[in-house]
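Take a look at the following structure, please.
Every protein chain except one is present and positioned as in the full complex.
Each chain carries a letter (A and B) given by its place in the written order, and its residues are counted from 1.
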Amino acid sequence: MGIQFEKVNYLYARGTSQEKAALIDIDLAIDLHGFIAIIGHTGSGKSTLIQHMNAILQPTSGVVRILDKTIVGGKKNRDINIVRKRVGLVFQFPEYQLFEETVEKDIMFGPLNFGVSKEDAALKAREALKWVGLEQDFLSRSPLNLSGGQMRRVAIAGILAMEPDVLVLDEPTAGLDPQGQKEMMEMFYNLYVNQHKTIILVTHDMNFVAQYAKRIIVLNDGRIVYDGDTWDLFANYELIKKYHLDLPDITKLIIDIENKLGIKLDHKINTVENLAQALVQALGGANHAR
Amino acid sequence: MLDNIKLGQYLHGDSWYYRLDPRGKLVMSTFFIVIIFMANNWITYLAATLFTLLIVLTSGVPLKYFYRSIKPIVVLIFFTFFLNLFFYRTGTPLPPLNIIINKIIVIIYGVFVALLITFRFTKVIDRYIIPKIFKITTLVFILINILLSYGLNYTEFSWSFHWIIYKNALINGGYIILRLILIISMSSLLTFTTKPTDLTLAIEHVLSPLKIFKFPVSELALMISISLRFIPTLLEETQKVLKAQTSRGADFTEGNIKDKVIQIISLLVPMFIISFKRAEELANAMEARGYIPGRKRTSLRELRWRFTDNIYVLSFILLTAFFIYFRS
Partner (left out) sequence: MVPIVEISELYFSYDNKNLAINNLNLTIYEKEWVCILGHNGSGKSTLAKLLIGLLEPLKGAIKVNGKILSQDTVYDIRRETGIVFQNPDNQFVGSTVADDIAFGMENQQISREEMKERIDKYIRKVRMEAYLQHEPHLLSGGQKQRVAIAGALAMNTKILIFDEATSMLDPQGREDINTLIQELKNDGDKTIISITHDINEAMLADRVIVMKDGTVMTAGSPAEILKDEALMNDCGLDVPLTVKLSQELKKYNIIDDIYVKQEDLVNSLWEYNLKK
C-alpha cells in the first residue's frame, strides 16, 4: 500500500510544438507513515510529480498505484475522485481556494463533496480546525477577513477535514515570515507524529528538509536523481554540486570552516551544539587558558 | 486543458505584409469589408478575389491557417447559402428537379448540418456530454427532415420551402460565400501578421481624433493592452484554482445541478478575489511608477509609415475605382 510509480512518463502540452517531457521513467515507492521531502529546481517536475499522487494529472504512460487504486497511463481511468479524499494535496498559496462565507462552510466543502453528511462534516471541521491550531470561534468568521497565515491554516484544515492518509504539501511556507514558517512546519510534524499522517513536502528550504524529513527525493529535468536518506545527500558534496542543490545553513557553515581552517568535520552534524563540540575537539579542546 | 495558451492569433514571420504599418493594415482591412459590398457582378468579384489572393499568397502566411479560420464558420456560410436558395426568388427559375433527387438533396443537407453541429459542439464541450449531444443531433436532424419533406410533399405549404431554385439565387448564394471568405481572409491576415500590442497601438492612433470629444482613447488602449497581457496569467490561475478544488473533491463534470452550482461558485469566487487583488496591486504599481490617468505620455513603440504603406493604400483606392467603374 502507499503510493507507487512504475515507469511513469508525463508529456506536457502533448501534440503541440511545445511538447515537453515533464516526467521521465519515474519509479518510486512511498510507504504509509513517513516524512518525505521532494526537492529540485523550478521546472524540474516537482509539481507535476505530486499532482500524479492524487490523480489530478494522469500519466502519459506507466502506472501509478495510489493506495488500492491503480491508474494506468494513456487510458481512461474511472472513479478516481475517491483517491483525492485519501491523498490530500495542498497547493502553493492554498488561501486562494477559500470561497465560502464562513470558515466552517469552507472546511466542510471537501467532506461534503465526498458524500459525508452535514452533521459529520461539521464535526470534522471542528476537529480539523484544532489540528491547524486555530480557536473554535474562527468557525463563524469569514475566511476572507483573516490574516495571511490564518487563511492558509483554514485552507489546510479544509484538506485535513477530508481525513486523508497522505498529505502532500507544495511549498507550504512560501510567503510566511520566519515565525509563521516555523509554526507551520511544527504543525505538519505534529500531524505526522500524532495523527500518523504521511507527509510529502515540496520545498526550497533545506533547513526544514534537514530538520524534519528523513527521506529526500531529488528531481532534475523530470528524472529522479536521488532517493534516500536526507543527511546522506547533504554529506555528498559531489551530488550537491552536480545538481546545483542548496544546503542547510549549518552544512554551508561547516564547509566554510573546513575550507578556511583546513580541518575535516562531519558533514552530518545537524545541531549548533554538536557543531560547537566538534569544533572544540578539532581545535584541540576547550580553551582554559583565558 | 489550457496548456497551450496562445495570445491572439499572431504567427511569427516576416514578409512585406508583416512590415506594413499596423494603422494602414487596420484601416484598409476595415475599408475592404465596406467596399466588398460594392462588388455585384462576376468581373468585380473576380477582381476582388484576385486582389485578395495576391496579398494572401505573398504574405508569407501558410494557407492552412486561412483554412483554419474559415472552418469554424463553414456552417454559417452554408446556412446562408441555403437560406438564400429558399428565399431568393428573382430571375429565371431553373427547371424543377425530380422529387426524389429533391429528397436526397434535403437528406444530405440534413445530415451535413447535423454532423457539423455535432462536430462543433463536441470540440468545445467536455467528452462526458457526447452522448447528450448525439441525442440532440438526431433530434435536430429529424426536425429538419420533417420540416423540409413537409414543404416538398404538400405543395399547399410550399410557400416556405418552395423547391424551385432560381438562377439568381444560385449566383447570389455563390457571391455570398465568396464575399464571406474574402472578408475572413483579409481580417485573419491582419491578426496573423500584427502583434496584439501593435494592433492596440494602431487602434489608439486611429481613434485619436475622438480625443477632441474627451473620449479616453489612450486609457482605452492601455486597458486593452493590460488585459491582453494578463490573459495568460489569469488562465494559469484558473487552472490552479480548478486543480485545488478538484483536490477537495469537486467534480466539475458530474453531479446534479445543485452540486454543479456550488462547484462553479468554488471556482468563480476565488477567481474574482484573485483578479481584484491583482487589479489593486497593479494599480498601486502603476501609480507608484508615475502613471496619472489623462496625463500625456510618450510612447516607446513607434509606428513608421513607409513608402510601401502608400502603395498598399493606393492599391485599395484603385480597387475601389475598379468596383465603381465595372459594377452593374
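Please note the rule applied: a contact is a pair of C-beta atoms (placed from the backbone, for glycine too) under 8 Å apart; a residue touches a chain by one contact, two chains touch by 3 or more.
Please read these numbers as outputs of a predicted model, since none were measured by experiment.
Although it is not drawn here, the omitted chain touches the following shown chains in the complete assembly: A, B.
When you scan B:196, B:249 or B:270 for touch with the missing chain, the hit is B:196.
When the omitted chain is restored, the residue from A:115, A:148 or A:228 that touches it is A:148.
Within the complete assembly, residues 41-42, 147-149, 174-180, 182, 204, 246, 249-250, 252-253, 256-257, 260-261, 263, 272-273, 275-276, 279-280, 283-284, 286-290 of chain A touch the chain that is not shown.
By the touch definition given at the top, chain B reaches the unshown chain through residues 5, 7, 196-197, 225-226, 228-229, 232-233, 236, 277-278, 281-282, 284-292, 295-302.
Keep this in mind: only the chains that are shown with their structure count from here on.
Between the Cα centres of chain A and chain B there is a gap of 46 Å.
Here chain A touches chain B in the complex through residues 12-13, 16, 18, 51, 54, 56, 81, 84-85, 88-89, 91, 94, 96-99, 109-110, 113-114, 144, 158-159, 162, going by the rule given at the top. Across the interface of their complex, chain A is touched by residues 3-4, 240-241, 243-251, 262, 265-266, 268-270, 273-274 of chain B.
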